[in-house]
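All protein chains but one are shown at their positions in the complex.
So, subunit A:
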Amino acid sequence: MARVVVDVMLKPEILDPQGQAVQRALPRLGFEGISDVRQGKRFELEVDGPVDEAALARIHDLAESFLANTVIEDFTVRVEEVSEAVK
């Protein structure tokens, strides 16, 4: 089994009021010097079998058609290495 991570973010030009609300709260919490926050979504897909090129291509299609709305969002797909030490 392998894990594929799809990260989805609003396109840079689109206002992210959630991120702004978080950013505005930071000074109150004592975190200075953070000039911008944008909030996105992370999907972790546990995939049966090997994550070969064909499997990645299918996940890319899934991300493009469903997990992200490419009218307003960008996405990235990557395979996450599962570390032996964690087991």
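Here is the rule we go by: a residue touches a chain if its C-beta (ideal position, glycine included) is under 8 Å from a C-beta of that chain, and two chains touch if they have at least 3 such contacts; residues count from 1.
We adopt the following convention: contacts and distances are computed from a predicted model.
**Student:** For the complex's missing chain, which UniProt name, "siroheme decarboxylase", "Cytochrome c oxidase subunit 1", "Phosphoribosylformylglycinamidine synthase subunit PurQ" or "ABC transporter permease"?
**Tutor:** Looking only at the record, the undisplayed chain corresponds to "Phosphoribosylformylglycinamidine synthase subunit PurQ".
**Student:** One chain isn't shown here. Among A:17, A:33 or A:49, which residue touches it?
**Tutor:** A:17
**Student:** Please give every residue of subunit A in contact with the chain that is not shown.
**Tutor:** Touching the chain left out of view, subunit A contributes residues 10, 13-15, 17-18, 21, 66-67, 69, 71-72.
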